[in-house]
Each structure stands twice: as structure tokens, then as C-alpha cells.
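Removed: one protein chain of the complex. Kept in place: all other protein chains.
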Amino acid sequence: MAGSSFGTLFRVTTFGESHGPAVGCIVDGCPAGIPFDLAQVQQDLDRRRPGQSKLTTQRKEGDAVEVLSGVFEGVTTGTPIALQVRNTDQRSKDYSELKDLFRPSHADFTYHAKYGGVRDWRGGGRASYREAIGRVAAGAVARQLLASWYGVETVGYVLQVADIRGQIDQATVTQEQVEEHITRCPDPSASEKMIAAIEQARRDGDSLGGIVECVVRNVPAGLGEPVFDKLTASLAHALMSLPATRGFEIGEGFGAATLRGTTHNDAFETRDGKTRTRTNHSGGIQGGISNGEDIVLRVAFKPTATIHAAQETVTIDGEPTIFQAKGRHDPCVLPRAVAAVEAMVLLVLADHALMQQATKRQ
Amino acid sequence: MAGSSFGTLFRVTTFGESHGPAVGCIVDGCPAGIPFDLAQVQQDLDRRRPGQSKLTTQRKEGDAVEVLSGVFEGVTTGTPIALQVRNTDQRSKDYSELKDLFRPSHADFTYHAKYGGVRDWRGGGRASYREAIGRVAAGAVARQLLASWYGVETVGYVLQVADIRGQIDQATVTQEQVEEHITRCPDPSASEKMIAAIEQARRDGDSLGGIVECVVRNVPAGLGEPVFDKLTASLAHALMSLPATRGFEIGEGFGAATLRGTTHNDAFETRDGKTRTRTNHSGGIQGGISNGEDIVLRVAFKPTATIHAAQETVTIDGEPTIFQAKGRHDPCVLPRAVAAVEAMVLLVLADHALMQQATKRQ
Amino acid sequence: MAGSSFGTLFRVTTFGESHGPAVGCIVDGCPAGIPFDLAQVQQDLDRRRPGQSKLTTQRKEGDAVEVLSGVFEGVTTGTPIALQVRNTDQRSKDYSELKDLFRPSHADFTYHAKYGGVRDWRGGGRASYREAIGRVAAGAVARQLLASWYGVETVGYVLQVADIRGQIDQATVTQEQVEEHITRCPDPSASEKMIAAIEQARRDGDSLGGIVECVVRNVPAGLGEPVFDKLTASLAHALMSLPATRGFEIGEGFGAATLRGTTHNDAFETRDGKTRTRTNHSGGIQGGISNGEDIVLRVAFKPTATIHAAQETVTIDGEPTIFQAKGRHDPCVLPRAVAAVEAMVLLVLADHALMQQATKRQ
Partner (left out) sequence: MAGSSFGTLFRVTTFGESHGPAVGCIVDGCPAGIPFDLAQVQQDLDRRRPGQSKLTTQRKEGDAVEVLSGVFEGVTTGTPIALQVRNTDQRSKDYSELKDLFRPSHADFTYHAKYGGVRDWRGGGRASYREAIGRVAAGAVARQLLASWYGVETVGYVLQVADIRGQIDQATVTQEQVEEHITRCPDPSASEKMIAAIEQARRDGDSLGGIVECVVRNVPAGLGEPVFDKLTASLAHALMSLPATRGFEIGEGFGAATLRGTTHNDAFETRDGKTRTRTNHSGGIQGGISNGEDIVLRVAFKPTATIHAAQETVTIDGEPTIFQAKGRHDPCVLPRAVAAVEAMVLLVLADHALMQQATKRQ
């Protein structure tokens, strides 16, 4: 529970503040000999980056990634892979007013309470979505490992923004379809409505929440530990560690509460010589362990805490004050959150894949 | 990620199979000098035990707990606390038909895949709800620590069974109110309807899911690590490690997806000399760290996989077969799950409480 | 760093105090399908047990081990293996005088300092050599895993007692030869002298230290992590966690300080189609990773702290007092320490073996 590390065998440690010199990560435990493509890491980072479209904040963050170790002659060496992005477009003065007050529903007060009053208040410091750069870069390494070993394919997308919910075929949706839409919602009609809603929220100085869904294909059966580290538990941990998340579900999720056993149970059958389930209400995980079916999960995000309306709050000395955010902000973080959701899913799967290998003698 | 351990500083390791000699746990890391009451551990175990009411399975499990170490002259000594319950009412023959097939939506197939065909098939083996005995016993230790240090109070209850949802005042509900109802739903009207629904499901040989809600009071501000081990993430991990869970949410949860920032944000104010939020949409956690407000979370459970209807499945050799469960089973695990939900919440809080002390010099 | 757990993947957690109800361990992470022989566990425990010979304390400790979980139909199931020994021959009254003072060079004062004055003073409580029962039992599981996977063979023996040092051929010594001597020193002549020295020390009410050496054969090349968890480091950690240890060395050990590179370096050659070293100054580990040669290590033990001479000390209130130990005590723990040394070596190797498998795709 070192706060900035995740994973037991495929282990990522991130560092960096929004307005410090750099952000990045060390990935420790990646097997040797995995083909490593830095361009793929950059591609994942670009999907997280602000300024990709009219929907997202207009800050220019180049986010050019550099690899400092652990890769030699195009493959991983088994030693720690350090990945780093220098911070550039920093305007600390935009934030100086944040020094002495707590923004509502941000981490200002809780950091203040936790760290005895010490806090890097510039742009949220560590509690900034720039922290996710380290996660996304590490996830890109996990992606290459899982593709190399199993052909794992991860497709995340925006399922819902506010009350607009897309109709998406989990079985067939592709990353290409997702990337065709600046919303990252592959249902064209819902995507249009989402754009309108987000632009309206921006005009209102307000913000919107939503839901990201993620489908993972070609996961081998047998990943997950049986008790505390069920695959479900690790995924929940990973996803709920992303900023602004408020809920997690697998398979039927909260909807399972209203089903009966006769409806929810997935009958087994033999298909193509393999034990398969006829339906996939379980979302690919049974007894906490993958069963070889597609993993399907959803993550709920609250509306961004930063809004332009005036809000009541208090100073660090407890005096009442009014806070009104200035500057550039995302009215809806969902389209940029897809990359982070995928990264966390990939980190969990890579870790459990190594864990599962550990007990098999070659 | 040793599958049967949880926690970094307040660390529990559980052991035991449904039909082995015993189940239990070791709690390592509990501070010295905490008053220890074994009767309180037994009381928590009794809430998990089957056979408590007409609603739950009629197996008689005495579940008498024994403490083997770590307690001396009425207080904890700081060394590992081993707690153990002997298994008694075991009827392995009831289960012998399970040896060669995979029960739908149970862990039989995934254990088979994970462990290369080795599986203790008696009563689900490790993947039995008896495994939760170790969790509940450990949670009872955490409860005593947190009560002693902060006066933490945890109230879990059944919020929903099938589509019957109780109306419960989170701010005032007490454990006593919960225990007045065999459903552990403190809304008398909803509780009556739940009883009827559960009895109908039993008559139908079917099963029901539902939602447990848990409120935690008197949690100090500042618990939680800022990145991967946010308090939200640890809670999600802990709760989603319980058998049959399908979803987790904190505060407004999935409902937050449809709110706007202006509605969801919690304004700060000074109350009784403390920084408090006026509303609690955040469910007591902001930026992954507790803010001193009540923590409110919900966990969705799927309908029990064991039903009496005939179900299609396959044998371990892939041959189609029909499985029909016999014997005594819970049509709805929710009333017994409350104790386990509280235990996991308490384990998380105890671990984060120690973590938070670690960085403070006395 | 949960104080009573060891290992990352092959993980043991021990519990129990000298005069509590029981001692034992949970072994989590043992692969499924390993043949499990409880008699072998008992055999290892018997080698640690007091009362084996005239040399060791005459307490009768039956130390009958029971397995509570994780084994089914003669093989491990992959789930936690709980092993337990009930305490029987406890005479707490022998120890009541220990309640209010600090025995010199025991753990009484440091436990008092660490745990804020709370301490189970009966027979040393947790800081008793009975704690090693959990270690030895766990080591016996590791032994069965390593024998099954690689044919690993571990031969520990007493190399030195006081200034009497045996002449032992590391390449050929067997466990049978070791067990022929109550000293567990397989050099007959040195063994005789050790017996005389130990009996003299007993007559003097004094105690002796010594050195245990351990040879491990058939360890595959490639075990060990390259930086902080070098195999050397893990072994040092494991061995120096045994009570009364004061030093650890590998290969040439402290003697290497006086050699030159030309003398110490081990030339490589091809033998039987394998890369082998001609000499083994490195003791089987290079760059922190096993090279396939025999691992050779030594552990120094201080003389037992319990002696019958009157010693100056202070009470828990700081008042000067005299302490004189009564009752039955080992004047030299070395013969009984061999089992614990082997156990720790086996636990380290099992953990690293799983770690090494983790990064290999099957």
C-alpha cells in the first residue's frame, strides 16, 4: 500500500505533480524479450492528452514520452522501464489563488488534512489528471505484453454522458470505431447528443459526469486469485483509484441485484473443444477468476469538480469565502478518461497473468 | 497479492475450506494494548452464521471461535492474533456428485482452469461462504481497534432485495434497528416484502440478489493514500473480493453520472470549529481521502448461483450433462452478507488508520 | 514488512507464543498438485524439538503437527495450508519472576519499548524458539515443492561450536551423516569435542555459540532478482531473522575480503553441455542470481542468552536488580538450529522459484 505503486509482479510506480518538472513512471517486473514500441506508448498518451478536440481543454500539452531504461535493441530486458514526460505548458500564476482555500469536491482539503498542511497547490499538484500520464504509459507496456502473450484486445468507450446512453454491441465494437468520435462513444447518434450536451455544459460553466465501459477479449481462463485478490477485486481497486470515479461494476453489475438465479446463471457448454458459457452475465469472471469469456466492466465518473459558477467554501483558516474557477477546464472528462480506464485494466491483467504463471512449472 | 492476505499494516490472512478441519485467520499488525473482547468476535460471527432465522439455510454451524495467540491479560500484544473455528456439521456425501462437473456460475470451472484440475469439490472447498468466517473474525478485531482509537461506528444493512428497496435514513440508522429484522433491512415495510419475496424464491427453487449499504461514522479526515490506494480504491477492492459481488459505489455512485458539477459539489463550511461539507454527495471521500463526513457505500450481490432448477452444464471432460442442486441452500445471501460487508470496511479502515499514523512523528 | 510474514509468492505467516494455546503457520501460494506428506513435516519439526538428546533441554514437547487446510487427497490444492501445533508442556509459574524485569540480552526490554509496556512475559512469549515451529513446518512444505520441481537437496549441519570447527566436505556431506550425531556436526572428532564442551558449559551454568553451514544442491540457474532482492539478500534476510543470529556469509564470506580477484574469480567452462564454474568461491550466487552451482552459506549464532549465573539488570521501573535463570535451558542451541536454518533457506528458494516462473510464458 505504498500509495503510488500498483501491482505485485507487474508493478508500476508513478511520480509527478501537475506543475513540477516532469511526470512519469517506473514499470518493474515486465518479462524480458517483449517487443517494445515507444510509438504505441505515445499513441496511448495522446488519447489521454487535453486539446485533442473542441470538447477538451485547450491547453497544449505535448506529452512527448521518453524511455530511460529497461529497453535494449527493441525489446524489454526484464529490468525496470522508466518512462517520463516533461511538463511544459505550466501557468502556475493561474493557480495562485488556490493557495489559501479549499475548492469544493477537490482534494485540497483532504490533502491538507492528510499532510499536516503541506500541499503543492499549483494546478492540484499530485491530485491532477496529469498523474494519469504515468498510468497510461505503464498501461501501454502492459498492452504490449498481453498482446504478445495472449493477443489480448481492450476496447474502452464512453457509454454514457449525463443521461445520454449509447447503444453499443459489446461483442463487435472496435477501437477504430471508438476513435472515429471525439466523444469516444461509438454510437453515432448518442455521440452527437453528447457533443451538444457537453458544449451546453461549457456554456453554462458547468460540468457533466458519465460512464465508461470496457470490453477485454482473449483473456485466458484462470487469471485471478481466489480470495482477496479476485480479478474482480483487483479491477475494482484499479478503476476506483482513478480520479473522479464513483462506481464500478462487472457483468450485469447493479442490475444483477434484480435478477433471479435462473436468469443470471450462465450455462456451460462445449464449443470449439473448449468449456464456454452460453451467456455472459458474469462478465467473464466467476469465483473471482477469469473464465475465458469477454470481460465487461463499467466505471461511473462524477461531474468534474471544476466549474465556473461561484461556490461557497472556506479558507485554510476556516473563514467563509467564495471560489470561482478561472482558466481552461474540461466540462466533461469522459472522452479523455477512456485511455486511463484501459490502462488500469491492462495493468491488472498483466499482474494477474504473471501471478498465474508463477505457480506453473515449465 | 498473496491471494489469501489483505492489508499492508493491519494484515489478515485467512485459511480453510468448507469441509476441511477448520477455518480461520491470522491478524498481523494490530497495535498492542487494544482491549480485546472475544465475545464481540463471536457476536459478529453469529451474524454471518447460517441457521439464524427461517430465511437462511438450516445447517447448524456452531462457529465457536477460539483465540490462539496475540492476546494476553485482556489486551492485544502487538503480535499475530490467530482466530479459529472448527468445522463440524459437514456432510461431504451431499457434494460427491460435484466432483466431476462444473456448476453454472460457481467457481468450479475457473478453479479447475487455474489449478490444473486440482480442486477440493466438497461444498465448494475454498470458494465457500465459510471462508468469510476468517474475514468476519478479523473484522471484529479491526472494529475493536477503530472503536478504541476513534469511536468509529459501522452500520451495514440490506438496502434492496430483488426490486424491493428500503427507505433508510443514513444519518440515524443504528445496528440495533438493523438487527430487529431477520432481513437486516431496517425499513419494516420493505423488510416484510423482502421476507415474502425470499420465501417465494425458496418455494420456486430460485434465488435473489440485492444491495447492501454501509454507513461509517466518526472516521477521521486524512485516511487514504492519494494515488493507487485511495480509500475508495481500497474499499472497492475489499468489497468486490466478497463472493457474489457485482458492483460497488461510493456516495452518489452511478447516480453521479447524471448529475452536474453545480449539483454534485459539496460546499465547505466551518461547523463546530471544523471544516465540514454542507452536503455529502461525495460519501465521505474526496480525492481518495476521507474528509471526516460519514462514509456511505453500496455493494451489489448477484442472485445465489445455487438453485434447485435443472441446469445445463458440462462435465470436467466436456460432456454435456444436467445439474440439479440438492440439500440446504440460501435463496438470498443478503441478510448474512451484512456482517461480511462491515468486516471488509473495518479491515480497510484499520489498515489506512495505521498507514496514516506511520508518517506522523510522535 | 508485516512482521510475521515472509515471502512474496510462497508466503508464510506464523503465529503463537511460547505459552499460548498453539503455534503454527499459514503457507499461502504453494502451487497446486504437489504431493504432500505430513510425516515429512513432522520429521522436520522433530529435528527442532527440545529433548531429542542429552544435549538439549529436557522439556517434553510433543509438537504433533496438524494440517487444517490446503491439502486434499494427498496433494496441495493451491489454497492456504494451515499447520498447527498445540502447546502442552507449559509451566508458566516457572516464568512469573520475569514479569517485572528485563533479562540481559533477551528481547524483554526491546519488546517493552516497542509495545508500550505490553508484553507476554511467559517463557519469552513470541520471542521464544517455539516460534520457529511455524517456520520449520512451512519450510517442510517448501522442501516438498522444491524436491518435486527440481530435486533440490538441502544439507545443514553444525560447522562450529565455540572454537571447535568441524572438517566437512561440502560436496559430499549428507543429511544422514548429519543425523548420526547428536551435535548435528558430521565430523565425528569435532562432534565429540563439541559434546564435551556443551556438557562443560551446562555444568558451568553458561552457554555457547557457534556456526551452522548449509549446502543446497540442484538449484537451477536463474533464481534471484537483480537489485534489492538478490538471492544473497533474501537468504541473508531469512537467516538473520532467526533468533540469536549475529552473522551471515555466502561462499568465501568474510574470507573473500582478503583474497585477490585472480584468486576469487570462478572461471567458466562447459561441462556436460552446461555452463559451469570450475571453482565455487561464489557459493552458487553471482550478481545476486543462482548460477547452478551448490549454494553454500554460513550463519553465526551467539551464545544462548539464558545462563544460570547471577546477572545485573534493571526492573521495568528502572531499579537495579539481580536476575538468575532457573529451570531447563539449552546451553547451546546449535544442534536444534539446523532445522530452522534449512527451513529458512527452503522458504527463500521456493519464493524465488515461483518468482522466476512468473515471467516465463508457458
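Labels for the chains are A, B and C, by order of writing; each one numbers its residues from 1.
One rule holds in what follows: contacts are C-beta pairs under 8 Å (C-beta built on N, C-alpha and C of every residue); 3 or more make two chains touch, one makes a residue touch a chain.
Remember, predicted model here, so these are calculated numbers, not experimental data.
Peer 1: Can you list the shown chains that the hidden chain touches?
Peer 2: A, B, C
Peer 1: Of C:Val67, C:Val155 or C:Ile211, which one is in contact with the hidden chain?
Peer 2: Answer from the full complex: C:Ile211 touches the omitted chain.
Peer 1: Which parts of chain C are in contact with the chain that was left out?
Peer 2: 1-9, 14, 102, 104-111, 113-114, 116, 126-127, 131, 160, 162-163, 201, 206-211, 221-230, 232-241, 243, 245-254, 256-270, 273, 275, 277-278, 281-283, 285-292, 300-307, 309, 311-314, 318-320, 351, 355-356, 360
Peer 1: Considering the whole complex rather than only what is displayed, give the residues of chain B touching the chain that is not shown.
Peer 2: 8-9, 29, 31-32, 78-79, 149, 226, 354-355, 357-362
Peer 1: Write the list of chain A residues that the hidden chain touches.
Peer 2: Contact residues on chain A toward the absent chain are 2-5, 8-9, 11, 13-17, 20-24, 26, 28-29, 32-33, 66-70, 72, 75-82, 84, 114-120, 125-126.
Here is the rule we go by: only the chains that are shown with their structure count from here on.
Peer 1: Would you identify the chain whose C-alpha centroid lies closest to the centroid of all protein C-alpha atoms displayed?
Peer 2: Looking at where each chain's C-alpha mean falls, the closest to the middle is B.
Peer 1: Could you work out how far the Cα centre of chain A sits from that of chain C, in whole Å?
Peer 2: 45
Peer 1: Measuring from the mean C-alpha position of chain A to the mean C-alpha position of chain B, what distance in angstrom results?
Peer 2: 26
Peer 1: Return the residues of chain A touching two or more other chains; collapse runs of consecutive numbers into ranges.
Peer 2: 8-9, 226, 355, 360
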